[in-house]
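Heads up: the structure comes next, in structure tokens.
The other protein chains are all here in position, but one chain of the complex has been omitted.
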Amino acid sequence: MIAVSVTSEPLATDAIVASLGADGDTGAVASFVGLCRGEGGRLKGLELEHYPGMAEAEIERIAAIAKDRWPVDGIVAVHRHGLVLAGEPIVVVAARSRHRDAAFDAVRFVMDFLKTNAPFWKREHLLDGTFGGWIEAKSRDDEATARWVSG
Amino acid sequence: MIAVSVTSEPLATDAIVASLGADGDTGAVASFVGLCRGEGGRLKGLELEHYPGMAEAEIERIAAIAKDRWPVDGIVAVHRHGLVLAGEPIVVVAARSRHRDAAFDAVRFVMDFLKTNAPFWKREHLLDGTFGGWIEAKSRDDEATARWVSG
Amino acid sequence: MKLKYFAWVRERIGVEEEERDLPAHVNTAGDLIHWLKGEGENYAYALEKADFIRVAADQKHVRHDASIREADVVALFPPMTGG
Partner (left out) sequence: MKLKYFAWVRERIGVEEEERDLPAHVNTAGDLIHWLKGEGENYAYALEKADFIRVAADQKHVRHDASIREADVVALFPPMTGG
């Protein structure tokens, strides 16, 4: 089971992880929540622009690669767009499997590829209501993605 | 913040992860839940024997090593003992950090070391109410632990 | 062909999307970027770091040397920063 969605609504983290379900063979659930940082109180939040349609398709493609690569029985990934306030979740990724390595690897793989390949762009939303700059892509994110190809 | 406990009560996974808290700099929460497998309906659950006192101390020691090794702002780990029914969580480990790599690494490190170094022993509890065998330690768990030392 | 722009590429060009007839010599994603750069100051500014620009053809990432002539929709955007 792979379930992907992109939404402008606040993410209900616990419900998203629970939507993975479980069966008698589930021994491991790994999950990750990426949160909007306030950067020392400077930010009201982040505005996330996305490419509707491609954003969902790209995350699904990444999740499908993870599911082929590791013995996981389910992967769920939900990503927000629009204004995300400091402290709120931006993304939730979770996987379940029989043994822990597969769930750990699948979640981290999806997060790493999602960062570099899912069409979202973050812009700072300052406390005074104006927009700050666009967030720049980090070379360490490209390196994190490359690790899965060479490794 | 490091919070460790060992309990005979069912684990409230969401509350345990939430107990990590967050501040304006928290950008990542990674978590792991290890569940009791039913092994195709053969098991009622697992009986977990532990060494009271040492179990908590050893998990705390492992969490402290993780907190020294990676820039995480909090680690929480809760482990059950006694009878754990199939489908119930045995262990919950979560960490929060500014960037995702630290939280991912810390949780996986704690899980890997907990498997090989925390004094718990699992025994099968069969559907008919009798005890099955003691679960044997897996060489792949020793290898997972060794990876953090050589890597 | 429908062209779509995102993030600061969109801001600098000044439109979210537009229909364009491509000249015959525009075959690859790289050709498209190069050609658009000559279409006005806004395009030149948006696409000045041509190597940096990412391209999707019909919602799939493509390299600059990939042909995009058969695509219905081509999107140009900066490196992604989701997650």
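We call the chains A, B and C, going by the order they appear; numbering starts again at 1 in every chain.
By our rule, contacts are C-beta pairs under 8 Å (C-beta built on N, C-alpha and C of every residue); 3 or more make two chains touch, one makes a residue touch a chain.
Computed from a prediction, not measured in an experiment: that's the story for all the values here.
**Student:** Name every shown chain in contact with the chain that has been left out of the document.
**Tutor:** Looking at the complete complex, the unshown chain comes into contact with B.
**Student:** Of B:48, B:75 or B:102, which sits in contact with the chain we cannot see?
**Tutor:** B:48
**Student:** When the complex is taken as a whole, what residues of chain B touch the one chain not shown?
**Tutor:** 34, 48-51, 53-55, 57-58, 79, 90-91, 111, 114-123, 134-137
We adopt the following convention: only the chains that are shown with their structure count from here on.
**Student:** Looking at which chains touch which, would you call it a line, ring, star, complete or other?
**Tutor:** Graph shape here is a line: each chain touches the next, no loop.
**Student:** Per-chain C-alpha centres versus the global one: which chain is nearest?
**Tutor:** Measuring from the global C-alpha mean, the nearest chain centre belongs to A.
**Student:** How big is the gap, in whole Å, between where the Cα atoms of chain B centre and where those of chain C centre?
**Tutor:** Between these chains, centre-to-centre, one finds 48 Å.
**Student:** Please compute the C-alpha centroid of chain A, do the same for chain C, then give the distance between them in whole Å.
**Tutor:** That gives a centre separation of 26 Å.
**Student:** Would you please write down the residue numbers of chain A that are in contact with two or more other chains?
**Tutor:** In chain A, residues 34, 111 touch at least two other chains, as defined above.
**Student:** Counting only residues that touch at least 2 other chains, which ones in chain C make the list?
**Tutor:** none
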